[in-house]
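Here the structure is laid out as structure tokens; the discussion comes afterwards.
Missing here: one protein chain of the complex. Every other protein chain is in place.
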Amino acid sequence: MSNSFFINKGPVLFHEILKILKLQNIHNQKNIKLNDIKDLYSANNFDITFFHSKKYSEFAKSTKALFCITTESLKKDLPTTCFPLVVQNVLISVSKITSIFYPDAINDDFDGSVIEINQTNFNDRVIYGKNVLIGKNVSIGKNCKIGHNTIIEKNVSIGDNCSIGSNTIIRNSLISNNVKVLDNCVIGKHGFGFFPNKNKNLRYPHIGIVIIEENCEIGSGSTIDRGSMSNTVIGKNTYLDNQIHIAHNVKIGENSIIAGQVGIAGSSIIGSNVRIGGQAGISGHIKVGNNVEIGGGSGVIKNIPDNTKVMGYPAKNIREFLRDNK
Amino acid sequence: MSNSFFINKGPVLFHEILKILKLQNIHNQKNIKLNDIKDLYSANNFDITFFHSKKYSEFAKSTKALFCITTESLKKDLPTTCFPLVVQNVLISVSKITSIFYPDAINDDFDGSVIEINQTNFNDRVIYGKNVLIGKNVSIGKNCKIGHNTIIEKNVSIGDNCSIGSNTIIRNSLISNNVKVLDNCVIGKHGFGFFPNKNKNLRYPHIGIVIIEENCEIGSGSTIDRGSMSNTVIGKNTYLDNQIHIAHNVKIGENSIIAGQVGIAGSSIIGSNVRIGGQAGISGHIKVGNNVEIGGGSGVIKNIPDNTKVMGYPAKNIREFLRDNK
Partner (left out) sequence: MSNSFFINKGPVLFHEILKILKLQNIHNQKNIKLNDIKDLYSANNFDITFFHSKKYSEFAKSTKALFCITTESLKKDLPTTCFPLVVQNVLISVSKITSIFYPDAINDDFDGSVIEINQTNFNDRVIYGKNVLIGKNVSIGKNCKIGHNTIIEKNVSIGDNCSIGSNTIIRNSLISNNVKVLDNCVIGKHGFGFFPNKNKNLRYPHIGIVIIEENCEIGSGSTIDRGSMSNTVIGKNTYLDNQIHIAHNVKIGENSIIAGQVGIAGSSIIGSNVRIGGQAGISGHIKVGNNVEIGGGSGVIKNIPDNTKVMGYPAKNIREFLRDNK
């Protein structure tokens, strides 16, 4: 994952990591400095990684990471160059360690660093409304419009010829050329990702961003959450209607059309040339193929292959749905 | 359709229309000036009209328009006084020509012409909050309240005794007396209407408006899109709860009650004295009769006759629904 926005507070002493995970120093390397936490595939020599499910065994076998947060039963798949750090709950441990490297990625308090756009050098280059606020690390291309009361918080790149509506809030997002975001949207906030915990849930970091590719349109009142360990992506020329919710880590392909009030739960992957009718819902961790049509009101709870039309709750082949409901 | 808000840039030279439609000048009338584009019934002598479906044959036979965008197979129904302009895709062609007459009706960039209400002559007559913005061609009746950060963009008429909440955005709308619009609404923006097109969809103009009749209430976070070639209408004394989405061209009758998170897709017509339970969805181009009750969560995908109660997805007679789900 490219991660240009969240500042890595590393290197972090291995000693500190052991302390947080409440582990003994079994490796006698407590003064080693670790650069980053990354997935099994991306990690380099002085990184720490994690391995929590058998389905990632192939990646585990060839990881270059020096340390890996994992379980007693999985550790045997790691190469001898990678020291296992055995814990009870891998994801909670990863969450704790990630928050050491990326402390800014946990909370999404409002961005107090913003200033009024007329005090920035966008003053001459952007057409803007009243009360527009701009955060740090923001770039805006040519011929853009930003509506009233809109807040472009920190870590946002907007391409050329974009039109952002009024009362909209954007952070941690890459927006390409010719994108239109309508009014009252919230884009780039952390997702609904946390470890349930009696009396006080434990939020995990969201170090992903939102990527909106060129020619997209995002309808009024929509929310698009940024990813946790990967990005949330809206592909080229995909149009979203009003009041849509796109959860963290979701990826949507190109040329797709998503009608009003649709919700797509975390980490689902939607293909290209997909049409989703109003109020349909897609469960988390689902894969919807290319050229798929999903009828309005459907509830998709399993993968949908390419070139199929589905409808219903749970969604099934549309012919079957229509036959069953004659 | 009454269309007081969008400025007609006509007359347009017939020559220009031929160029856009990539047609030969078969009529030898390229210097004729056309006043407007209208439907078959409304068009006058020097207007252009369109005819894309057999079901409008009766209107076609008596149209007064001088030109008609249509297909090879439909053109035979036109009177001899109306010259056919034969195209591959009537609706795309209509979209292109409409955008010549009404260029302002395609995009809904924020209204940069607004000024602060205390600089208008509403200053003394309206009770208003902080940071209220007013666009051009706005009228507001007696005894109205407008909340903080609310933007009344161009082309809005508000009657007497209306209460508009905070953070709400309204444009291209006629709001009658005693209407209440709550917070965070977006009313009068263009609908989700466009021609899908690989790499770059083609938006069509929305020259309709939103009409909210007297005594209505619109809940917080709702979106009501204006019509494309007709208006979106909320009938007298109809109440909408929070987070409702009303798409373009929808018409709702009087004394209806619509609960939270309902969505009504484009061009559907809902009768009077209708009750719709929470989260129900109505497909596009559906007709729901008078005195109908639709249970919460229902998905309506076909017409519902007067005086019936339905529930389910797809919605069916409520007795049948309850029997099937005992």
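Should a chain be cited, it is by its letter among A and B, assigned in written order, with residues numbered from 1 in that chain.
Here is the rule we go by: a residue touches a chain if its C-beta (ideal position, glycine included) is under 8 Å from a C-beta of that chain, and two chains touch if they have at least 3 such contacts.
Everything numeric here is computed off the predicted structure, so don't read it as measured data.
Colleague: Among A:D225, A:D241 or A:E293, which residue is in touch with the absent chain?
Modeller: Among A:D225, A:D241 or A:E293, only A:D225 touches the chain that is not shown.
Colleague: With respect to the chain omitted from the figure, which of A:F59, A:F83 or A:Y313 is a touching residue?
Modeller: A:Y313
Colleague: Just checking the interface: what residues of subunit B touch the absent partner chain?
Modeller: 127, 129-131, 145-149, 163-167, 178, 182-184, 215, 217, 219-221, 236-237, 239, 241-243, 255, 257, 259-261, 277-279, 296-297, 312-313, 325
Colleague: Since one chain isn't shown, list which residues of subunit A touch it in the complete complex.
Modeller: For subunit A, the residues touching the absent chain are 107-110, 112, 114, 116, 131, 133, 149, 151, 167, 169, 184, 186, 189, 192, 194, 196, 198-201, 221, 223, 225, 243, 245, 247, 261, 263, 265, 279, 281, 283, 299, 301, 313-314.
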